[in-house]
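Removed from the display is one protein chain of the complex; every other protein chain stays in position.
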């Protein structure tokens, strides 16, 4: 459920070598909106200059035909994000663009750096002006201050100073540069469309433009595309990999291929492991749509309990929905889901959910399912209890709001008000993954952070 | 699929006896948007006057908190519609409101009259001014010209002159009046929330406000609610009933109860009948989401071919989506659906679709499914071929665009490009229905129109 | 000063026989905005249909190039008005358009009818629907209900039932019809541009489109223009004329020619008469800009007291200006005028003002002039004290707000806080007029109303 779910900041997209660069980027961002749908921006380059348009809202609201027509150029980078609120919000819409020594430079960033404060303090002291509070601006400052000869070298020098998670797409007036941090926290893939090269957060953005998936951008790899074609640099290495396991559990689209494999396949295996660990004597299996659909199918197929669609999701949900006064119980959930009486009545129901953060929505949902006539409600969650904050880009609430940080499974079950509650074990989760267990970051479940975090950031999150 | 589907004009909602009448109507309309999401309006009454707000767009865009706060009153009627385009479009947004002898009168209409031209010509000749091209305005004129004593009597006198399909919600400053045509083409139900009475196109609008479903408004019935409570009149009768069977097949929400039964149940039975009539040697069954989901589940359960989710529907589709230049094949479908490679690859696939109008989208979709690796594609449609236009409120294209009007099933199969194509028979369809066969209008399949149509209207549609 | 001044409702414009009918009407309305600048509308006809666009705001905000391009046709009528506020305000923007027996009909109206309530009650009883509260709609209803054969005859029959003030411009799809009430309260003139005929409230609207002023439309005259050219009907007569003298004093533009003569000339004579009746021992004469400029020049030339510009008017005044908290004294006046210190310091000043309604603004202005250093302030007003409301189209406040209705000149002087105050006498005013005295309506000064008024309307205004 939306407000209970971790929200990652962003999707990034870059393309070099296509006349319709802006329009293809628009489509790529459209396909990446599940990663953040509150603001979007595109910057194009035509060999002489950069052109930018950014705005608040979903992609199709931010861009009009006229605006796209004005974004000339054969290269582009784009960004879509879950934006924070506040007066200065438009300033913080990406891509960030600045003029510097080598000419104008644009940057789109997905992930979260863990040493920004120190970097920012240092260069501010040296006389730098800051326009935003974004990590991206720090990266551009670092590149601008480098004394290296070329833009690529300056960017590599800047990246060398960063700690944390990043997938980046840079544009200069005649180059597109992609980069992924050495741990590989977030997904980034490389695609091909005729003579053009594309980088994108997920492969679903390649599909929509009809591009071919070539391979993932490797952890620590820097991709440079310009008139000389594509070349790959590998300036950075790391002691290990740290793929965000949450991308598989919830965040990425089921039709995407990330970290080398299909998301849909992995989710199905999560459902199977869940059925093995937590079987249920029930009449039907339903999912909390849409994210848990595949796991629920997996659960159903293994357990042989029939799969049904017991919840209808309303697709008109918008951000500005007006809440009526007290009168309506469980309103927030009703506005998103309606139970199907004919399916639920007098049934014992397994509800498969992908994850639980605060538990509030699930509590309302369970009550609604019961009121629709369900005899028993058994919740099955396709990952372990989330108990620690994420410092690498998942926007979990602070510790105070994460229900499993302080409560036992039994206490959560009682709070949510269901007949039984089963979480997939960490071992079960890892066994469903296509890569070896040590390649994943599972910090939100076990608190083992692969990359050190600045003290103040950690404090804020852990105590918050 | 959206642009191939018949679109009925509207959803209506009325409530009497609740302080938050406007806000509850807002929610009711929100739940009815699948019946038309391009404009919306609410009119409230407080015993002294009517207040109105109408606009183009989805419900949550048309109304703000401030606007709803201004719509005082304990009674309200609302309307949501699929609106036509053109300069005068705002004028045609419902509810229609006018001042007349008995005071201000508002009307919300779902359905299509078949004798409007004659009625309109007659009263125009007598000196009436028309502001719109809507059937609703004709109805109000008829009521205003009646010499009967009360508003209810004037409305009944007006309704007596109408031919065709209507579900109506009227508001005066102190009454809400609901009416359903004697044939009962469109659904209309009656609900209760504390002391308030509600009428709504579908029961999902009762669910969202937490109201209890009482019963359907009967064909030919007029419901009057005011300070004296609710009373029912039955001034009209008809030789038969003519429930729109398309409401069950595609239009109503699966979680609604219409014509006395759950939509979801009926769709499941359509799927079962389809499996009996047109089995397929296949590995998996998938639906064209979301409307065909339940029928596909029914097909799967009967045939024991596993149900899978092979198409992901993108929920960011908006009206203003910008089409990039030629470059991208099957673009219109790609923007709505993405095939899941892991599910489809090397599989023989049954695709369940609820209906086919033009066939264009299905053709693109089939091609996309094949490109995702499907070995065979078998389309199964949960109703017979649509071959005739609807004059009672379904906005099918004209005859020229209805593919089955002129082509055989084999020709359609070849056009769509699939390995096999099976339509449910009329008998199969009717056997899945909860009422007896003669209670349904099946004119779009067999051309037998229950209510006569004005010549010019018929000509326009049949030749168009 | 703006908020103290009577505001007439409207300016009207009509043109037949020019390809750029919409654009010329746009210009004509632009020139007539001093008669009302809060809403505007244009309706065009092309022989087949009418097209309309209306909106709130100044003319250049209501119309864009694209909108004008969509208003095809060789004939047009337009309207600009000082609109009332409230939720239903857009509904009341003119021209009013309706479909009726003879086809679509549009009407633009300047003036105020005095028997609307009775007319409206009668036809509502007969079954008419009303969309607005405008007099114009009543007129169209009357025409639609006529059994006469042609649109022109039906309009003449309707006009015969009206009492009060009107200048009207009608458009059908192939005719433009102009009409002025038999008393001739408001100005209306006839112009020629190549083969096209134009009717307009004031001649300044002819000047801006480069048209030639032909003559005034006569009181009681109906002008019909169509493919057969222009013809004049004179179906109505009246016992006398009743030109609104306020049009000369304040309302019309100085560069217009109305009631047969130049406004500027008349105002100059008002200034001269004022100087004769109320001389002043002073150093300089200044005007309250811009309306009193010409009268002040007339005063200066006759009295030989030098004319100076002692008040600068700010041209950025808009409707939505935000008032700061208490802090700033005389804020409303400061936002419009700034005194010129170098001109006023140590001078004895004659301030010429065209009229006084409430006196509030003049009081603030006088204080501001004194603070700028003026030694003495002598106010001279170029008309008599306004003591009665207007029922024919000037939007004076109700009696309670008209200062001279209850207070003597000396009391007003003391209230305004000036050294002397002189009003022009009724005789002096009439002697400055180009026509004979009995041709003018001077009801706002003497209470002698040329045309009877419905009781309820009179009561409202006189007591209010």
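Per-chain residue numbering starts at 1, and chain names A, B and C are given in the order in which the chains are listed.
Heads up, the rule we're going with is that contacts are C-beta pairs under 8 Å (C-beta built on N, C-alpha and C of every residue); 3 or more make two chains touch, one makes a residue touch a chain.
None of the values given here were measured: they were computed from a predicted structure.
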Practice item. Kindly name the visible chains that come into contact with the excluded chain. Key: A, C
**Study point:** Among C:47, C:160 or C:210, the residue in touch with the chain that has been omitted
**Key:** C:210
Review point. Pick from C:13, C:26 or C:236: which residue touches the chain that isn't shown?
Key: C:26
Revision key, fill the gap. Answer key for C:47, C:229, C:342 or C:447 versus the chain not shown reads C:342
Practice item. Decide which residue listed in C:79, C:154 or C:253 touches the omitted chain of the complex. Key: C:253
**Study point:** Which of C:137, C:181 or C:264 contacts the chain that the document leaves out
**Key:** C:264
Study note, to complete from the structure: Where chain A meets the chain that is not shown, the residues are 51, 70, 87, 98-101, 124-125, 127-131, 137, 140-141, 144-146
Practice item. For the chain that got dropped from the picture, name the residues of chain C it touches. Key: 20, 23-24, 26-27, 30-31, 33, 37, 58-61, 63-65, 68, 204, 207-210, 253-255, 257, 262, 264-265, 290, 293-294, 297, 301, 306-309, 312, 314-316, 318, 320-322, 324-325, 327-329, 334-335, 338-343
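Basically, only the chains that are shown with their structure count from here on.
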Exercise for review: Compare the two sides of the chain B and chain C interface and say whether they are made mostly of the same residue numbers, over half shared, or of different ones.
Suggested key: same
Revision key, fill the gap. Chain centres from averaged Cα atoms put chain A and chain B apart, in whole Å, by 37
Point to revise | Whole-Å gap separating chain B and chain C, where each centre is the average of the chain's CA atoms | key: 51
Practice item. Please set out, as single numbers or ranges, the residues of chain A touching at least two other chains. Key: none
